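Note that one protein chain of the assembly has been removed; the remaining protein chains are unaltered in position.
Chain lettering (A and B) follows the sequence in which the chains are written, and residue indices restart at 1 in each chain.
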Amino acid sequence: MKVIFKELLLLPVAAMAALTISLLVGQSSLSESLPRVETNFSMAAPRTVEDLTQRSITRDYGQAWENLDRALSSNSAGLLSDYFVGPAKTGLASAITSQEKAGIRSHYLNQSHKLEAVFYSPEGDVMELHDTAQYNLQLIADGKTIQDERVVLRYVVLMTPAADRWVIRQMQAVSQF
Amino acid sequence: MWSSMNTASPGSSTFRTLLLLLGLVACLTQASPAQGEGPRPPAVVVAGTDFSVSTPGSGKATFYLVGPSHSSKQQIDLGQGIYIKGDEVLSAGRYLVVLCAQTCQSAAFYVTPAGPASLTFLAHPSRVPVRQDNAISGVVFPLDKFRNLVLAPVTINFKLTADRGDSSSRLVRTKDGVAWLRVRSGNVTGTVQLVASTGDVSVRRVVRQVASDPCNLRIKVERTAKGIVVETEPVRDCSGNTVPDGTIVTFTKIDGAGKSTVDAPIKQGIARAQMSAARQAVISVASGVVMGNPIRLSE
Partner (left out) sequence: MPKATLMKSIVSLVIFAITAGLVAIGLATPGHGGGTLGITSGSALPGLKPAAATPEQALGYLLTDVRRQDWRGAHSQLANASEVDEVQFTKELAGSGGNLRSLSNLQRWELNPLHETNDDAQIRATLHWATAVGQIDEVRDVRVVHGEGTWKVVWPPPHFPNVPEQIIPVNYLRWDLVTSEAGADEDWGGRNVDAPRVRIISMNAVDYQGGSVVMGEVVNEDTVPAFVNVNAVLIGDQDHAIDEESSFDKIAHVLLPKQVSPYRIDFPHVALQQVKNVHMDVKATLVPASADPVIGVMDQKRETDALGRSVLHGTLLNESGQVVNMPHVIASFYDNNGRVIWVSDGYVDHALYPQTPEPFAVQIPRMVADKVENYHVVVNEYSITRQ
């Protein structure tokens, strides 16, 4: 009987060790994971996307997701300001507030995005993009991982030009395009 | 159960290792995707509507709802439906419900936008020269009352009304949540009201149609006690529209004293400048890239 108790005591210790290892692994990949963005602007209409704009969209969209991950994993709404405006910013800020209240943190790890421009306005002041995103969604509540899955999601995104970059104004996950 | 296991292999080191492995597996199971029967949300929910999520089993559990702009946590009794209020699912997108008892199980569902409640209407340019092809553009994004982009096709009615009452309209169906059009600017100056509407929602924008560059600049010179006054005839574009007041007209006089220039704004259709008198002088006029007739002054 004493032996059994010893084994029972070892069980939570092992579990804790495994949990710690899994969290550490998650954190190290968090700092390493820079979003990979592949873009296709050939379908954009009615205006052709300028070379400079293509480069800017690719760079800024990746940066936006990088900031999104950092903001939601640390519950810091301030990190959203650089690349999100309008409904996208207010929605994410509200997500951070309620996440914090519920004791949740979200990680978007190992991101890759396939971005396709579907609409570029005649005046060049808004672009609609379809993103097929893949990432590891990890939810941690009260220090415990409650969800860890590799997901493939589709996003409809509206981006608008700001002073020196393109920013996300609307971002909505959809079941299909 | 444990005692029977104990009798089966008492003090065995293999058993100890097995138990450790079991512990690890149990722990990793917690952090892996939900297995077996989990929470059952509806497949699709319309933004802002109440719904419930059914949970299997019995006992106590923690229920998490994680969405694009809202997350919540509550303690629940398993086996009962969990009622979710509409104000927890205002943003369209993918939501996760996670149920954690000994292990965590999850399910995803999508919230779709409600019907169009407002329109984002981008109309450009705000000032446009008359008679220009595809010069005016309008882009419309229908949004629901929670500012979600409505992706289901919506018919937008674009209506253009000029100052003089001339109007035209065009129906455009949204694709991927956007409808747009391009039209030619009218022949006369003035404002054009651009209205986009769907159902009982409408948005108005104003585009000002302005004259093009001045055409046939003509001046006349009048001698006064103080010198000479040079003024243009009413400045119009090539379609006969009056060039907007404030447009700069440059008068230049070259005489023995040198070159004199006055940048004078058009006021009430005419630009005017006062210059010193000279026995002999050449006076010319320009506005932007357009030159007018030079006048030679002599005694």
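Note that in this section a contact is a pair of C-beta atoms (placed from the backbone, for glycine too) under 8 Å apart; a residue touches a chain by one contact, two chains touch by 3 or more.
This structure is a prediction, so every number in the text was calculated from the model and none was measured.
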**Complete:** Touch with the missing chain holds, among B:Lys85, B:Arg127 or B:Arg184, for B:Arg127
**Prompt:** So which of B:Lys60, B:Arg173 or B:Lys259 would be touching the chain we can't see?
**Reply:** B:Lys259
**Fill in**
Omitted-chain footprint on chain B covers residues 120-127, 203, 205-206, 208, 210-211, 213, 226, 244-249, 257-265, 267-268, 273-276, 287-288
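Keep this in mind: only the chains that are shown with their structure count from here on.
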**Prompt:** Which residues, counting only chain A, touch chain B once they are in their complex?
**Reply:** 1, 3-4, 7, 10-12, 14-16, 18-19, 22, 46, 87, 90-92, 94-95, 98-99, 101-104, 106, 118-119, 121-123, 125-126, 128, 130, 137, 139, 141, 144-149, 153, 156, 158, 170-175, 177
**Prompt:** Of all residues in chain B, which touch chain A in the complex?
**Reply:** 2-3, 5-6, 10-11, 15-16, 19-20, 22-24, 26-28, 30-34, 44, 62, 64, 66-73, 91-94, 96, 98, 100, 104, 106, 110, 113, 122, 124-125, 134, 137, 139, 141, 147-149, 151, 176-178, 180, 182
